[in-house]
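As you look at this complex, bear in mind that one protein chain is not there, while each of the others sits in place.
Residue numbering begins at 1 within each chain, and the chains themselves are lettered A, B and C in the order written.
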Amino acid sequence: MEFFDILVSILGSALRLSIPLLFTALAGLFSERAGVFDIGLEGKMLAAAFASACAAYVTGSAWLGLLAGIGVSIVFSLVHGFASITNRGNQIVSGVALNFVAMGLTVVLGQAWFGQGGRTPQVPGDGRFSPIILPGADAVRDVPIIGPLYANVISGHNILAYMAFLAVPIAWWVLFRTRFGLRLRAVGENPGAVDTAGISVTWMRYRAVIVAGFLCGFSGTYLAIAQSAAFINNMSAGKGYIALAALIFAKWKPVPVMFACLLFGFLDAVANFMQGKSVPGIGEVPVQIFQALPYILTIVLLAGFIGVAHAPKAGGVPYVKER
Amino acid sequence: MRDLKGGRLSLDPSAVPAIELVGIDKSFGPVHANKNINLNIAKGTIHGIIGENGAGKSTLMSILYGFYQADQGEIRISGKPILIRDSQAAIAAGIGMVHQHFMLVENFTVLENVMLGVEGGQFLGRSADKARAELERLEKEYGLEVDPDGIIEELPVGAQQRVEILKALYRGADILILDEPTGVLTPAEADHLFNVLRVLREQGKTIILITHKLREIMAITDSVSVMRRGEMVATRKTAETTVEELAELMVGRHVLLHVEKGEARPGPVLLSVRNLTVKDARGVTMVDNVSFDVRAGEIVGIAGVAGNGQSELLEAIAGIRKPFSGEIIMDGQPVAGLDAARRRDLGLAHIPEDRHHMGLVLKFEEYENSILGYHRDPKYGRGAFLDLNAIRKDAEDKIAKYDIRPPNARLRTANFSGGNQQKIVVAREIERDPKLLIVGQPTRGVDVGAIEFIHRRIIETRDAGKAVLLVSVELDEIRSLSDRILVMFAGRIVGEKTGETEEQTLGLMMAGIAA
Amino acid sequence: AEIKPALVYGTGGKFDKSFNEAAFGGAEQFKKETGVEYRDFEPTSDTQGEQAIRNFASRGFNPVVAVSFAWTSAMEKVAAEFPDTKFVIVDSVVDLPNVRSVVYKEEEGSYLVGLLAGMASQTGKVGFVGGMDIPLIRKFGCGYVQGVKAAKADATVFQNMVGTTGAAWNDPVRAGELTKNQIDQGADVVYAAAGASGLGVLQTAADNGKLGIGVDSNQNHLHPGKVLTSMVKRVDLAVYNAFKDTQDDKFTAGVEALGVKEDGVTYAVDENNKALITPEMSEAVEKAKADIIAGTVKVHDYMSDNSCPK
Partner (left out) sequence: MTTASVPLPNWISYGLIPLINLLLAFFFSGLVVWWIGESPWEALKFLIQGSLGRGDAIGFTLFYATSFIFTGLSVAVAFHAGLFNIGSEGQAYVGGLGAALAALALDHYVPWYVTMPFAVAGAAIFGAAWAFIPAWLQAKRGSHIVITTIMFNFIGAALMVYLLVNVLIVPGKMAPETRTFLEGGQLPKLDWLMALFGLKLGPAPFNVSFLIALVMCYLVWLLIWRTKLGYEMRTLGISPSAAIYAGVPYVRTVIIAMLISGALAGMMALNAVNGAAARLQVEFVAGAGFVGIAVSLMGRSHPVGIILAAILFGILYQGGADLSFEMPTITRDMIVVIQGLVILFAGALEHMLRPAIVRVYQQIARA
């Protein structure tokens, strides 16, 4: 196969694999920019995947599936908020707890309802988000270079994928060009300043975690009924943590978040592609290297070897007015 | 003495006061921070509130600003009782506050900080332009210059404070509260601030100024209230009171308690500081090329307004803060590369300024704190292990000797009162029999009995032939204990005087005016 | 005789539409015919398998059938502890006097579906997506390649494995991506031997208008008209026979290797894929089947020497 065709194939794959990361990392962006660390992204994604698959299976509607995914994910966010905002609990402990709850509950309920070892039944056609062929994709397919890129990389994804990339400029605009964003960023840096400005820190942070839940709803739904056609046990498989890594790698900024997710998706795609193939001069590269690379890169970044990542200053610290 | 405790005093009895506080009460757990406070402040005046650390000044103002909720009491603005449930309500009532610790978002621009909470619309684009115009107008009107696009963390403290004032004005404040605004300012900046305040007063604004500096009260206020231990003990017209009276009201005793002490018999130099420069985390020079000596058998006091580099100097000598350049020599040995523990080994003892965050681990039991910093001493256990029996025995001895109450080495340190906590620290450091004792704010927030006790210990330490370096913002404390006084201003030592020097002279030096 | 049969599935779960579901089918068949109730259990992790097998044995269940190679060492231990209980393990060999080991000649079944794939392919390129990279799955791949080459000697076969750990049986997303890669490279028939991950393979093939090949159970119905055929492995027979033989006191220990001849492996044709199998294909595959039974075609078994002829 031609090098270029391989590239097109990998890029298409990278794009598909980066979508759930992108939604999830943007979710983390809103939460952490508001000063609420969220290790529980993984769990929200998983819970949303389960809910969307169930709803889509029962109703046969992908959009109702999405709605259910968002709803359940927001419920998880609210619990996280209740623990870490209202009760000033440790945000990391709360996130870890919710990951476990999601991991267990999806399987327990799935098994009880469908008796398929925790999986949901296959969701039929209308219950899924199917690929959209962008206008003109077939027409330009044979144009050299641009054609395959447009037809095979850019076109042919489902609606959620396009929404993910649309979410990036929207996230940027909301964070940096609206009142909500200004207050949200302020509350993650110095909640005291927000409080004395007469804005409720609690409500601000709740809104941020709700947005995070909303976005995780999309990523979970994408996993279950866009990329696949059912919920499978633990199907998020650590993507929530990769998204977290991408968020840190991008230094908590929306557009770099997109590039970090694309990079990590690309690594995953390369891992799939490289499997069993040998690189001239090196031999067969173990897929595990590609699997570990996002984490290794993030560690290198955190070590301060490629620029310093400043987390939001008030991140992880519950806001306490009266000691 | 006229007792005006709880009394209502205003400059013009016929006018409705701008602010009335009636029976305000507030507790933080066991700490009764405000007790039944009554206060009236007339429109268009500058009203000072003074009081020692922890007297409850900030708490009271935070209640007025809606940051805390009072447990009891009523607030009236221009005669109307209002419920200030949050800062939003306070802002709506025309109250603005500049907090002791600035409430700014450090990585935001000035403009963003000013807009925060009063953005004027869901979207920033257009409203930001309007805000910028308004901000520039305010800057001009009150002479408060700052670059609207400057990032807060890159601005000097004075400019940050101007942003805080602008924030309040931008919100249309008629009543402006300033909590210890000069603590962080250079004298020039402070003068500038006072000019601004005068302009504001002329415009009809009411200003509340919190400080512990009597001089400032005398210089700028129209009336003044004194707080002590959560109570409002007196309110005076500034013109009708004196520094002496205020000081007495503040501490509730005769301040000039003279500690009996004999002649100093200085011996060899035990601490020698040469060309020491210390910078803070942001790279601002806090201690600027300072040199001095402390001899055995003398107490050298460092006087200065808080924030002029004394704390940093002390921490550099203790080995807590890394100097930028210069030399520290203890007992003939340079200690630049040694950490706090090694310096202790050389005979240094250190009573830190902040007992809650440095001198003590509040969650530890008393006996555990009695070895903090000396836990590696063989006396407290051989090898890797601690000898708890020896430690407890030792702690109980100190409890008895220093009359620490309650006399229970197994009690959590947090459950001792402030004065007793300080005694725990003092006992630990002095009983080490150090060669060199460095002391920061030894009696901050400590009651009279404990103050005398601690002062006596410090003098005994000197008389035992030790070198003592004392840092305090309490001029009286410096004057009554020190054999020599070094005055620090803006990071430099601006002069040396003897213990008998007049308060005025020192005060002028501390203000950077005379040398 | 009175029996209390028990069945322990592999970690894919009872309704994986594949391997475990076939075992379940065999047990149900037995229940329907004889009215004898049975107990089953779905372990979700490796440590649970051993406990489940032991639990059944200690509660007097007999025979105890465990499907999946994953329970090999568990079976070794537990069968030794309960010498009076009859055990059956599927897909692996345990050499104990009370254990029957049922293994399949997957290479033969894979050869048949490979032959069909080779004939159905327009591009001359076909794919194979395996689950966990273990010799057993390579055995599937190896037979498949041989079948494809028998149809089109110059055909290309892309081979991928989903992973190297047990999680590979349960990762349809990655399986789907691998399938998409193969399709991008020109494959138009993809054979999934990947447990529940295979669902992703068939889904992706169907989504892209290509053909999939199912495994273990008859999976033709999952995407009618989009699944060329399924390599059916009669795990149901193993379970059914185990129960039945014990009931009839005819249980024998030892290794049973079921191939095309024993009807242990075959390819599936039903109304869902009838239209996809042309008469020539049907003829060719039946001939191959007969040849294998007759011994004139020998399909190489990867596990016999851990290699596959190129």
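Quick note on the criterion: contacts are C-beta pairs under 8 Å (C-beta built on N, C-alpha and C of every residue); 3 or more make two chains touch, one makes a residue touch a chain.
Remember, predicted model here, so these are calculated numbers, not experimental data.
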| item | value |
| --- | --- |
| Displayed partners of the chain not shown (whole complex) | A, B, C |
| Selected residue (touches chain absent from view) among A:G118, A:P148, A:G198 or A:G220 | A:G118 |
| Contact partner of the left-out chain, one of C:E107, C:D133, C:D171 or C:D236 | C:D133 |
| Residue among A:L78, A:L109, A:L134 or A:M274 that touches the chain left out of view | A:L109 |
| Options B:G94, B:G309 or B:G373, residue touching the unrepresented chain | B:G373 |
| Sites on chain B contacted by the missing partner chain, in the whole complex | 27-31, 71, 318-320, 339-344, 350, 352, 354, 357-364, 368, 371-373, 375-376, 381, 384-386, 388, 412, 414-415 |
| Contacts of chain A with the absent chain, listed as residue ranges | 39, 79, 82-84, 87-94, 96-105, 107-109, 111-113, 115, 117-118, 238, 241, 244-245, 248, 286, 288-289, 291-292, 295-296, 298-299, 302-304, 311, 322-323 |
| Touching residues (missing chain, whole complex) on chain C | 41-42, 44-48, 51-52, 54-55, 69-70, 72-73, 77-78, 81, 92, 133-136, 164-166, 303, 306 |
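The working rule: only the chains that are shown with their structure count from here on.
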| item | value |
| --- | --- |
| Rounded Å distance, chain A centre to chain C centre (Cα mean) | 35 |
| Residue ranges of chain A in contact with chain C within the complex | 1, 5-6, 8-9, 12-13, 16-17, 107, 114-119, 122, 130-131, 152, 223, 227-230, 232-235, 237, 269, 272-273, 275-276, 287 |
| Touching residues on chain C, where the partner in the complex is chain A | 12-16, 42, 44, 159-161, 164, 167, 170-174, 176-178, 180-181, 184-186, 196, 199-200, 203, 207, 222 |
| Interfacial residue positions of chain A with respect to chain B in the complex | 176-183, 185-186, 189-190, 192-200, 313, 321-323 |
